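One protein chain is absent from this view; the other protein chains keep their places.
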Amino acid sequence: MTVTINGEQVEVATGTTLISYLKEKELPMEGLIIEYNGTIIYQDDWEKIEFIEGDKIEILTFVGGG
Amino acid sequence: MSFYPLLQKYKDFALIESLQKVTPQQVAAILRKDRLQAQDFLALLSPTASSFLEEMAQKANRLTIQHFGRTVQLYTPLYLSNLCVNRCLYCNFNHLNESINRRRLSPEEIEAEAKAIAHTGLKQVLLLTGDVPGQEPLQYLVKALDIVNKHFTSISIEINALSTDDYALLVNHGVDGLTIYQEVYDESTYEELHPKGPKRDYLWRLDAPERGCQAGMRRVNIGTLLGLHHWPTEVFFTGLHAQYLQDRYLDTEISISIPRIKAGPEGYQPQAPVSDRDLVQIILAFRLFMPRLGITLSTRESASLRDNLIPLGVTKLSSGVNTAVGGHIDEDAQDGQFTISDERSTEEISQMLIQQGYQPVFQDWHNL
């Protein structure tokens, strides 16, 4: 199925969860901010998220800035 | 919003004690500052600062010319009515004062007064009445405005305290300036001097200038009657009040008057007289504290004193003054609100200003 992650269309396997996706991408769990279909998801609730067709996911982090 | 909480903050503050403690070094340091705080203003009202008058005067003169140029605005009061329900002990319009004739100008008389004043070249006029509550006097004033409007480009009022809506009504009928003095900021003295009548309500009067700002007055003029109470504290509160208004209502021009009260009815005498020297110190302290503040000087002061005070920070003078109702059309009109000391005509005042190197300004703006 296709979901949009950070503005790009990505093919993921059915049953992919947010946590499994982050692990697969070797993203550190610390300091990430997740927006799922326009809603902010706090870390406690990440494990409840299972991707479905058409989802829009934003994965954000802090970078240097003035 | 109200100035009252700020005023309350100083209630327990030992103002008089701190005035006594000011050192010459402190005053000298304040004179070097660009921007004065409230406590600096207070220090300039101290006995110590009174030996720095010349230094203060030089700076005040420089600041005034920097911000206003060499100009002085001219206006005159037009007394519409001396009917009054209040009993202000110091005022000739005191309800109980039976020695004056009570009257209110008819529309024809208003027209004639306005014409007589306009004939002298003045474009700014201050309409005054006593305090008679209710809608009828307000409607009377509205009618008067519609008459006077034809002859002047700027109309201010000095009447009893009104609501924001009533001020807005007057603004719609051409009023652009509000003059309202607290008379005395000290609350217990205020109560003593205003034993009866709607004016007894201290807070209603205290917040009136702010209501005027909110109602869209282009200029608001406040003041304390010098002589009613210990002048350094009264002047300090007037300055705080002016700053409070200026900070919050950037679109309103805030100014102050410095009327020295004289004898009133029934042998009333001011309890805390202010000397010429004190008056100079007051003008200078105001100017240094608020460089852009308008300062109005009435004809209560003598011609020679007024001439000398102009370079110190005064920005507005009355001229050709008669404080009696109908005084401009009837030479015999008597019973003015107060006795004037400078009886010069507008023409004479203008000549004096020109000789001193100042431009007399008759019109500040024209409302379109």
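Order of writing sets the chain letters: A and B. Residues in each chain are counted from 1.
Just so we're on the same page, contacts are C-beta pairs under 8 Å (C-beta built on N, C-alpha and C of every residue); 3 or more make two chains touch, one makes a residue touch a chain.
Here is the rule we go by: contacts and distances are computed from a predicted model.
According to its UniProt record, the chain left out of view corresponds to "Thiazole synthase" among "Cytochrome P450", "ABC transporter ATP-binding protein", "Thiazole synthase" or "Phosphate transport system permease protein". Although one chain is not drawn, the whole complex shows that of B:149, B:271, B:308 or B:363 it is B:308 that touches it.
Listed here are the chain B residues that touch the chain not shown: 29, 32-35, 53-54, 57-59, 61-62, 247, 250, 276-277, 280, 304-305, 308, 311-312.
For chain A, the residues in touch with the chain missing from this view are 5-8, 25-28, 30-35, 40, 42-43, 58-66.
Assume only the chains that are shown with their structure count from here on.
Look at where the CA atoms of chain A average out and do the same for chain B: the two points lie 69 Å apart.
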